[in-house]
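Quick one: this structure, given as structure tokens, is what I'll be asking you about.
Removed from the display is one protein chain of the complex; every other protein chain stays in position.
And now, subunit A:
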Amino acid sequence: MGYAKQPDFGTPAVRSDRTVTLSIDGREVTVPEGTSVMRAAAEIGGDIPKLCATDMVKSFGSCRLCLVEVEGMRGTPASCTTPATEGMVVKTQTPRLEKLRRSVMELYISDHPLDCLTCSANNDCELQDAAADVGLRDVRYGYDGAHHLGQAPDLSNPYFLFAPDKCIVCSRCVRACDEVQGTLALTVDGRGFASKISAGTAEDDFLSSECVSCGACVQACPTSALMEKSVKEHGKPERSVVTTCAYCGVGCTFRAEMRGEQLVRMVPWKEGKANRGHSCVKGRFAWGYANHKDRITSPMIRDSIDEPWREVSWAEAISYTAGRLKDIRAQHGARALGGITSSRCTNEETFLVQKLVRGGFGSNNVDTCARVCHSPTGYGLKTTFGTSAGTQDFDSVEHSDVILVIGANPTDAHPVFASRMKRRLREGAKLIVIDPRRIDLVRSPHIEAQYHLPLQPGTNVAVLTAMAHVIVTEGLVDTQFVAERCEVDAFEDWARFVADESHSPERLEPVTRVPAEELRAAARLFATGGNGAIYYGLGVTEHSQGSSTVMAIANLAMATGNIGRPGVGVNPLRGQNNVQGACDMGSFPHELSGYRHISDAETRALFESDWGVTLDAEPGLRINNMLDAAVDGTFRAIYIQGEDILQSDPDTKHVAAGLKAMDCVIVHDLFLNETANYAHVFLPGSTFLEKDGTFTNAERRIQPVRRVMDPANGYEDWQVTQLLANAMGLGWDYGHASEILAEIARLTPTFAGVTWERLCEEGSLQWPVNEANPDGAPVMHVDGFVRGKGHFVVTEYVPTDEKTGPRFPLLLTTGRILSQYNVGAQTRRTANTAWHPEDLLEMHPTDAENRGLNDGDWVRLASRKGETTLRIKVTDRVAPGVVYTTFHHPETQANVVTTDFSDWATNCPEYKVTAVQVSASNGPTDWQEDYAGLAERSRRISHEAEGEPAE
């Protein structure tokens, strides 16, 4: 594929049921009413010169380059701001227009450095193109007047630069930041000729401003004034490949723009249905980890974790590993073996890992990191709605009137979706936030939550029950919806339960710490404010009552009739890029792909005959139970693909003890992660840029991932799994990921109509793709719930067993921030560290003062489980009694303090509530020091043939 820029229609597409037909340069075109003349012309292949217009943002009409003549209209209107009307007759090219355009261009050029030949935007510059389009050959005004030349560039952002002398003050960047990203970081300072773009801080640079480095402004800029540093470094791209971001569950699609095998830049793909041409800092810029010096590309083995690693050939690594696995199976039985699939790998890779475990190892001990994030979503929504995926697509938010965000921080964790949500909020939708912490969304430019209910961590169910109490007792239930769509008996039981006086906001206030009046008002708003949509995240699921909270949310949506049309629904915001896919592919120990229980003989028979194996009919172990069984000696070997359970799972010491007890730990990853400190085999992994396959985002959207460069380690991840399978005698011979996808489709009814070819052609498909939905299914439960009627579930509030007391008086809750991703293995190895060099503990000023602590002090954070040290940030974002931290850096090891309490139904760990104490500290804890020592010893790689340590 050669390199062509993505088409730019000049102004955004308009949605309208009515169309108009007009004539442009003698050609007829029909467009939705409200479309600009510029866009109408572009749709029939025209190209009216333009500078200040781009289809990312609303038109502004400032450059006057896009003038046209319209019959019956006086003067020469700007085509970008003139709506097309019925019967209009437009001319885009006349001698008068040519002359006018040329003088406009002359003015621009006379204030622009003419170093095109050495400019990094050469041949990729709209100013240059426009000059050529209008036939500008020389400039009458001379270059010696006042100009902006010689102003120093702003290099503060690690990924892009701002060169004021190249700026033509078209304000596309300002509008992109306002309209697309919604951060409003940029302004045009001054007027007329003196005007310039400013990031509006005292230092006036990008890094110190509100800028979140999404890159929308860079994409919008017509010149090299805002430009990726990577383009400056590597030159203009020469080809592009469309692929899918490997960071979060939004699933943005990108054009990977390449020069040779060098990735030059990632540009959000305008046709991407999840992101619609936008992205965040991670997807657009944080891909440098692929070439980081820490990346391991040769396989390594060792007999014991006290030994240094020994680099070996692939053949030796694979035969060694298969030998150990076979020995362990012979001695301890198949159920002593297991594996962990990765939510960061492709569907195909995940499918093969569970196939290897079930069909090759012979046990069902396979689990995935969805266990630790959204397993309660599955349980809760399945119980209430009969199906457990989120009910809407992302576009739905454009139709919401009241948005309830609970236990989610979309601006940090799902930034591109947050931008779309913020756009809707700026248009006037109302916002309710239920979160112990004042997340950014509560107050940001032009957005102010109507209600922020800062609840005590661990009381989600109580708060939601109190809201339901208000809705039921004040007669705000949508009785028609309930009567038509839900099981009425169950509703009545539930209504009786929530209406009980003991569930009133006033009675529950001492537990939830949410002022009753506020809660009542929020409940009324949600029930009566129009289309109500609920978005939730890990602050809902990662609790001992995670599943109950999900059911309480579903109850609320059904009681208010907010299901089954655009603008409403229950929307889990999933964490990792392929959490949905990993679950679909049969990564849970009790079920095969497509959510069919392993005990079902018919399902097993289907797989057994296809795979030529016999499957165990009993469910396998979940991650935490694998670790227990390891300590007991009944679980002995694990194959972990693309997960770092030592850092990401709760109660680090318990995880460490489990891993240490195993005879064979196989880590398949890009880096020597923390889990690898306990591993005997390290198999190097490949990045998403080095493989073909598919990811499924939070909307159930299956999207292709494409290989743009060869794997540095020699193999795509599924190929490594295949090598291991074959060494164990399974005889697989997949030649390409598409063949695995074909097997998935063959064995999984929801994927029946999915093929690699179709995905490449159509861009994406939302499952189910089967006979009933040949083209996939965007919104669920439109005419009825997938299985019968909606089911209200009584959700009794059962307080967590993790309690504060005199020794541990504070509640710790955890989260993530925008620039880092999960355990940070990738983002820590990019320039994103400019924004988040370490994990900080947020604490309310009163709590800090009581302890004599100041902002920036080192503190000791201790729970009943363990302790760690980190620095504090004093802020009133958190309520008194609550502290908050992230878990992106291994040095902090926040999970040393988290407990092994978990959701009652799914064992999703309770990350969000830990009783802790915080005190002054002067250095790392013993555990941190011991662990640092162990990590250093454990990461040694011997380069001597004899296996002697090199260091």
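As a convention for this text, a contact is a pair of C-beta atoms (placed from the backbone, for glycine too) under 8 Å apart; a residue touches a chain by one contact, two chains touch by 3 or more; residues count from 1.
To be clear about the criterion, contacts and distances are computed from a predicted model.
Undergrad: So one subunit is absent here. Using its UniProt record, which name fits best from "Coenzyme F420-reducing hydrogenase gamma subunit", "ABC transporter ATP-binding protein", "Formate dehydrogenase" or "Acetolactate synthase"?
TA: The chain we cannot see is recorded in UniProt as "Formate dehydrogenase".
Undergrad: Considering the whole complex, which of A:P83, A:P515, A:P619 or A:G881 touches the chain not shown?
TA: Result: among the candidates, A:P619 touches the missing chain.
Undergrad: Which residue among A:Q6, A:T634, A:T755 or A:T804 touches the omitted chain?
TA: The missing chain is touched by A:T634.
Undergrad: Just name the one of A:S224, A:S279, A:T321 or A:T377 that touches the chain not displayed here.
TA: Only one of A:S224, A:S279, A:T321 or A:T377 touches the chain omitted from view, namely A:T377.
Undergrad: Taking the entire complex into account, which one of A:S279, A:S548, A:N832 or A:T868 touches the absent chain?
TA: Final answer for the missing-chain contact: A:S548.
Undergrad: Among A:R424, A:R520 or A:H791, which one touches the chain that has been omitted from the display?
TA: Looking across A:R424, A:R520 or A:H791, the contact with the absent chain belongs to A:H791.
Undergrad: May I ask you to list the residues on subunit A that touch the chain which is not drawn?
TA: 332, 335, 364-365, 368, 370-371, 373-379, 381-384, 386-389, 497, 544-545, 547-548, 579-580, 582-584, 588-591, 594-597, 599-600, 602-603, 605-606, 618-622, 625, 628-629, 631-634, 700, 748-752, 767-768, 770, 772, 786-787, 791, 793-796, 798, 900, 904-908
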